[in-house]
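In what follows, a single structure is set out as structure tokens and then discussed.
Excluded from the complex is one protein chain; the other protein chains are retained at their positions.
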Amino acid sequence: MRMMRSTLALGAVLALGLTACGTSTPAETEAPAPADTTTAAAPVEETTPADETAPAEETTPADEGETTDGDVPQGNGETIYLVSKGFQHRFWQAVKEGAEQAGEEFNYKIEFVGPQAETQVTEQLNMLQTALDTKPAAIGLAALDSSAATPLLDQIAAADIPLIAFDSGVDTDHPLTTVSTDNAAAAGEAAKHMVELVGNEGTVGLVCHDEVSVTGKQRCTGFQDWMKENAPEINVLTPQVAGEVGLAADTAKSMIQANPDMVGIYGTNEAAASGVIQGASETGADIVVVGFDSGKTQLEAIRDGRQAGAVTQAPVLMGYETVVAAIKAINGQELPKVIDSGYQWYDASNMDDEEIAGNLYE
Amino acid sequence: MTKLLELKNVSKTFPGVKALQNVQLDLHAGEVLGLCGENGAGKSTLMKILTGIYTPDPGAEIWLQGTKVDVRDVNHARELGLSIIHQELNMVPDLTVAQNLYLGRPGSSKGGFVNDKDLNKMAGDLFDRLGMDINPKSYIRDLSVARQQMVEIARALDFDSKILVMDEPTAALTLQETDALFGMIRDFVTPETGLIYISHRMPEIEEITDRVTVLRDGEYVGTVVTDDVEMREIISMMVGREVSGEARPRTTVESDEVLLKVEGLNTKHLLRDISFEVRKGEVLGFAGLMGAGRTEVARAVFGADPKQSGDTYLHGQKVNIRTAADAVRNGIGYLSEDRKTFGLLLEQDIKQNAVMAAMKDFNIGGFILDGKIKTVGQEMSDRLRVKTPSVNQLLGKLSGGNQQKVVIAKWLVRNCDVLIFDEPTRGIDVGAKEEIYELIEQLSGQGKAIIVISSELPEVLRVSHRIAVMANGRITGFLDNADADQENIMELATVGKTQVVDGAVA
Partner (left out) sequence: MSTSAEGTRAESSSGLSRFLKSSIQQVFVFAALILIYIFFMFAAPNFAEPKIALDIVQQAAYIGVMALGATFIIATGGIDLSVGTGMTLVAVMAGVFLSGDWMNLPLGAGLVLILLVGAVMGLLNGLNISVLGLPPFIATLAMMMVARGLALVISGKATISIANQGYVWLANGEIIPGLKNASLIFILMAIVAGVLLNKTLLGRYAIAIGSNEEATRLSGVNVKFWKTMVYVTAGVFMALGAILYSARFGFVQPAEGVGFELNVIAAVVIGGTSLSGGRANIIGTVVGALIMETLKKGLQMMGIAQEWQLVVTGIVVLIAVFVDIVRRKRASAV
């Protein structure tokens, strides 16, 4: 009996192990794809000003960034610890690549960690605690919940470790600077293109992936605010939250069915936008879908016309700029309050352009 | 003698059922009143009305020492001095004796804090007063059922009860423990108090009660003074017919063919060197005190518990039985002493329970033959005279005797050659007992080998052709029915441990 038990248990473990080994190989072969794009990331900022109305233009650190690179002092392999919001998503992988690129360039060791899901606030705090405990030269944080992190941020300040916020801001004065996409402005950009595509009338819906993080909120409210100011004739529905493809699809479908004059829906990330596309196609209605970020399904949908276009951030640059800001902070250099890492509108017409393709990931 | 308690005109109607009809009962101060009746006669319902668990139909009257009272609920009943010790114990196994004693009682905590030291002291004092030797700090789960029962009794006595009701208190007690219980009952009864004693065991009724009130089918049959009547007469009142006293099997074993043979059975904890054989058509009784290892033998032979060593032979062939499934495949059926835990699916119906051990005959390629199940279930139900409106009745709604019949049906449908009955009539009323005995007789007549384990010596003597007596995990002797009586069985059952080890009995 006991023999049988352990054999079975062993079998169970083996079976799981084999599945993992047998199928993880293709994943690895695919992995280098985004890596190729890293070199193309740097020029991104230059293309951002293409949108005349984008407020990003003024703050775009493009030229500044390029020129100051030379002033960045070399390190001696000290550690810069970056606590991101996640690691599974390609966005964070791209941020990590940019960060490591900067680390290599300036001789710093980069520790890049993040919780499994963007809902795991405590898990992120634990990681931040770990970061603090290892006493790195600087810490970068993409806070999931900035108020929850405050006590730890106080400790970091007390330990005299420079703190750089990236991706989304922190509600305290601790970070020396914040490297982020101006999500509200980016969402406004999506709204602007939506209006261009549907005209100044009809009902437009929002499927937001998250209403808790600052980023998530900005992506929703930025769109709403732009609409209120610039296209008051358009009826904008109360945003619906759906972070999963299935839920997003069902939500979009319900919106369209309940509102016969629906002309467009905006999804605030890959899952939301992909879900919206499927939901819209199931109703058979002619809906303009505008998204955010990239990812395989959005790229395919934009390419074959099911989706009008999307706004993308520049994650590689964000990682790079975060590390550069950290190095400057370590060396006591002055930093601006906010460093914008940029965003871009892309659609079928420009998505293969080199400057844009670098920030798109499958 | 004054009337301590008088119940008049008590009726209780459940939706669609008249459980009690115009029942009366009176209890004198200073006496023990036996309350007898078959299962379903209404004893428990009556006592639940008395102790505030049920509300009677309008018109019922409860008089306490000449005052008419209206028992509102359980706590009110306690205030009035009415306590009941239920058949099923109400204890929390993971709390200590003292914690259980004072659970939910006012004064056991201060401002939400419980002081275990105080509780232990109070419990210790109580046990001293009652002359019980129980450690208040022991966990209930570590106590034997008998000792748990003593804790229940202590709790009831601690309420300053004037009237105490005991519902089948000895079901799990050994003889000595029963004697100790009777001692406590005698101590409890004073000129101010009275006790109502519910039991199926006639010898206990005879020993402890002063008078006996009998109910049948929810109606009052009569009250007799215990010393004036033979127990047979009380049984007749209960079942409505005559019942014989010292009964013995009416059949003899015809065949010499050994059907089941067990050799050198040992288990890790208790059983040592158990060997016996059962012939075709023979009923082998297993007698012995609680804890002697009778149930353990049954479970080990059936494969329900692991054994250390020992061989089993069926029809002369050695068989390897490691699980219950092995045993059933080889045609051995086991009717557990604890039907509800080990024998029945209470939420399933009669027909499903009846075919549960033989599902291989009731499916084709995994698909169940409901029609066949219904036919066979009906057949069995009729043959064993299960009292039920239909075979779709859920087991939980049957009386103990009828549940037991369904368990028997289960093994008959499986067509087992060997049947092991563990306490076949526990919790079954007197009338139904005889039916079960007759069934066992019929089955042995059909050539089955049967083992009957029982704590009731009259029962062992009634059904067994031969009797194996156990003590301390060993068989201390075999007796032919003709040679056996209660005295020599008890002699073998009470052989001391050292004697057993020395082989003095052999």
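Before moving on, here are some points about what is shown:
All chains are identified by letter, namely A and B, in their written order; residue positions are counted from 1 within each chain.
Here is the rule we use: contacts are C-beta pairs under 8 Å (C-beta built on N, C-alpha and C of every residue); 3 or more make two chains touch, one makes a residue touch a chain.
Since the structure is predicted, the reported quantities are computational estimates derived from the model, not experimental observations.
In the complete complex, the residue from A:Leu237, A:Val338 or A:Ala357 that touches the missing chain is A:Leu237. Summary of contacts with the chain left out: across B:Val92, B:Val114, B:Val225 or B:Ala325, the touching residue is B:Ala325.
Checked against the full complex, the one of B:Thr178, B:Ser399, B:Ser454 or B:Asn481 touching the unshown chain is B:Ser399.
Summary of contacts with the chain left out: across B:Pro58, B:Gly112, B:Gly316 or B:Pro389, the touching residue is B:Pro389. On the side of chain A, the interface with the absent chain consists of residues 4-5, 8-9, 12, 15-16, 19-20, 23-24, 26-28, 30-31, 87-90, 93, 116-117, 211, 237-242, 244-247, 249-251, 253-255, 257-260, 270-271, 274-275, 278, 282, 295-297, 300, 362, using the contact rule stated above. Contact residues of chain B toward the unshown chain are 14-17, 19, 39-45, 87, 218, 302, 304, 323-325, 327-329, 334, 336, 341-348, 352, 356-357, 359, 363, 366-368, 370, 387-390, 392-393, 396-400, 402, 410, 414, 427.
Convention: only the chains that are shown with their structure count from here on.
Here the CA centre of chain A is 70 Å from the CA centre of chain B.
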